[in-house]
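Every protein chain of the complex appears in place save one, which is left out.
Chains: A, B and C, in written order; residue numbering restarts at 1 for each.
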Amino acid sequence: MMHGWRGGVRAFGRGLLPFAIILIVWALATRAGVLPAIFLPSPGDVARTAWAMLKDGSLWINIGASLGRVIVSLVVSVPLAVGLGIFVGLRRRLSPVVEPIAGFFNALSGIAWLPLAVTWFGLGWVSVTFIMFNTIFFLVFYNTLVGVRSVPRIFEHAVRTLGGSRRHVIFQVLIPGAMPNIVTGIRMSIGFGWRALIAAEMIATSTGLGFLIYNASNFHQTDTIFVGIVTIGILWLLTDRLILQPIERWTVERWGLVSSSR
Amino acid sequence: MGRRYWEITSTWVVILAASIAAWSLAAATLPVPDYFLPPPSAVLSAFGDLMAKGMLPTFVGESLRRILLAALLGLFVGVPIGLLLGISRGTADFAYPVLNFFQSVSGIAWLPLLLIWFGFGERTILVAVNYTVLFPVIFNALLGVRSVPPIYVNVLRTLGASRWRIVRDVLVPGALPNIAMGVRLGLAYGWRALIAAEMLVGANGLGFMIFNAQAFHLTARIMLGMGIIGALWLALDYFLLRPLEEATIARWGMVQR
Amino acid sequence: MTAKITIRGLRHEYVNPFTRERVVALDGVDLEVEDGEFLTVVGPSGCGKTTLLNILAGLLPKTRGTVLLDGREVTGPGPDRGVVFQEFAIMPWRTVEKNIAHGLEIQSVPKEERAAIVRRFVELVGLGGFERKYPHELSGGMKQRVAVARTLAANPEVMLMDEPFAAVDSQTRITLQEELNAIAQATRKTILFVTHSVEEAVFLGDRCCVLSGRPGRVKALVPVRIPRERRGWKLLMSDPTFDAAKEKVFGLVREEVGKEV
Partner (left out) sequence: MDGGALGLSLLEPMKGSAMSRLVLLRHRSVVFLLVMAVAWGGWQLFLAMTAPQRIDPALQPALSAGAPVAVAVTLGFAPENFHIRLFQSYGVVSGVRGTTVLLNRVSPDDLRRIARYYWVKRISVQSEGVR
């Protein structure tokens, strides 16, 4: 509805307005001394801490650790999950059985694996990455599997009446037809993956944003916690805009297929 | 088709038997300490043990109580708030970006702050879980109201409907599919946040059970706990959440967005 | 001259996988379709029209009987029998151009030749200017034109059409019927057209095959002796031969409507 970059700026401005108001209310509340600084630091404190952490690089290290784990897990487990999901989805006999099992592991994926991961890999980045991997893998695998199996048969008939072989059915019908589910799976895996990462970092490692804010709470450094939380929110919105929406726009929305919203 | 039914159940039996056998074999032969991979029998005896000691019912009971409380709160508090915010364009545009931001910061990320505010206790868990459930519910209820096709509103206007009637007859029913999805998504996030919070805060619950068991190398209990966590979610999802979603979509055959 | 399509003693039963209930859809169907003939198939709902077409298309294994195309037994789907489905079935992830070229792609026809054929059929079905569009951007009528163009582009021996214009508004329907008429005249293709509308069956068909109520069998074959050139929308308004044929077919179908088993 907004045209050109001016529209974009105005929309962006309108998007920031609520946050500006919240900042003002927050500032007034702390100045009025409603709560001691330990409980609610002023925006100024948080900004100063943030600036300090940026300057001494401690924030960057933790951002790098967390983002690194997200990217690595995505790059490794998404292709694997999509490939396996399609492979199993095509097996008439195997897929109805694997689907419920994948559904079970899908329901279990994430932080529930932490104790077992720590038992196997001990505390540290291996366990955390393992948690990220299985969260992303099972969500994408399950959705791909369901996606391939839910492509309407009519498309398969159409291709076969055009003389298409199994190869054509797979690449020209089943895979594109499963795209909406695959995209949903990827979007959800990022949402759940981030959450699992933050929780895992709090428990099982000594770097990353999760550790940063959990450790800060041991020393009552509330301002550091706020810096961490705001950073997590911003990183999430970035990964959502930069990774997710292009994928969605390039595949699903262009074809007008309904891709379920967030 | 009948043949396929038998075919599926037989494949089921084969896969289950094979995986249990492989698991037992691995547990017996792999050159790792016992606690690394206990055999299926160890998990079964852990179940018997924890039931006899009355621990399992408490863990399951605590976790269920917390998630069902969050579900009720989500439904009866989250949904109305979302609808209210969604109805008028002004509040909707104001609330959307804020809700989107707070929804992306999961309840667990707030946990350190909550620990300072409420300490290591039940209140921290409840706030973390309910926050995680509430925001997706409110966000999707608002989204639901905004995504009702304007044609329905216009039709009622032409019939001279009052604003309240438009809300009751069009906006709320139209938003139901999104609301159902928001509740499902919120609880899915909430369930995981609950497990994580129980681990961090150390209060009775399935999260605590598996985390505590790890400290004593009771891996059989970890596996049992994980199985129950997965099974409970599937039961909740299959018996309560999917019917909620299917009832709203099926009744109107509406496709979201 | 042997018939293009020969059907003898065709019987088909549906078995419900859970209740084991057997439903006989077709029984004792004997039918011959001449080369280049436009045969329409009409009958009460549930008389097995679509079942007959799906068996001919090779998508449905028959219970008993023989089905021959140019003397060869029909076993599975193939490019020699092009199918236009009621739900269009064009790929939402392909542009109009790519959809029409789909059959040619599968038969690995070289690129330039493909482009030429697609251009010809885009013009033939009146989709000029929409080549780059995606299906969700088209109206029902236009989607159906893409499906027809796709089937024709693959140059099948026979075209099987399953109530293709059912989901289209009446204005577009008449134009599509006229266009199909022109295509039939231009390509001399053998066409088997299933429909529930008697008027459509008489307007399009050289002959109308009336199927009885379930279990469907050939109740009657009503010839429509009107040359293709004269078949335009005026014909629908007032033409004695047309009205007579329509009345006859309508009577035959009415008899069957009440009799479902």
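Please note the rule applied: a contact is a pair of C-beta atoms (placed from the backbone, for glycine too) under 8 Å apart; a residue touches a chain by one contact, two chains touch by 3 or more.
This one's a predicted model, so the numbers in the text were calculated from it and none came from an experiment.
Engineer: Can you work out which residue in A:Asn106, A:Thr135, A:Gln172 or A:Thr231 touches the chain that's missing from view?
Structural biologist: A:Asn106
Engineer: Please give every residue of chain B in contact with the chain that is not shown.
Structural biologist: Touching the missing chain: residues 5, 8, 52-55, 58, 181, 184-185, 188, 204, 234-235, 237-247, 249-251.
Definition applied: only the chains that are shown with their structure count from here on.
Engineer: Using the average of all C-alpha atoms in each chain as its centre, how far is it in Å between chain B and chain C?
Structural biologist: Roughly 50 Å, centre to centre.
Engineer: Once you find the CA centre of chain A and the CA centre of chain B, what distance in Å lies between them?
Structural biologist: 17
Engineer: For chain A, give me the residues that contact two or more of the other chains.
Structural biologist: In chain A, no residue touches at least two other chains, as defined above.
Engineer: For the complex, give me every residue of chain B touching chain A.
Structural biologist: Where chain B meets chain A, its residues are 7-8, 11-12, 15, 35-36, 93-95, 97-98, 100-102, 104-106, 108-113, 115-117, 139-140, 143, 147, 178, 181, 185, 188-189, 192-193, 195-196, 199-200, 207, 210-211, 213-214, 217, 219, 222-223, 225-226, 229-231, 233-234, 237, 255-257.
Engineer: For chain A, which residues are in contact with chain B within the complex?
Structural biologist: Residues in contact with chain B: 14-19, 22, 38-39, 93-94, 96-98, 101, 103-105, 107-108, 110-116, 118-120, 191-192, 194-196, 198-199, 202-203, 210, 213-214, 216-217, 220, 222, 225-226, 228-229, 232-233, 236-237, 240, 258-262.
Engineer: With touch defined as at the start, can you tell me which chain A residues reach chain C in the complex?
Structural biologist: That would be residues 154-155, 157-165, 168, 172-173, 176-177, 179, 251, 254-257 of chain A.
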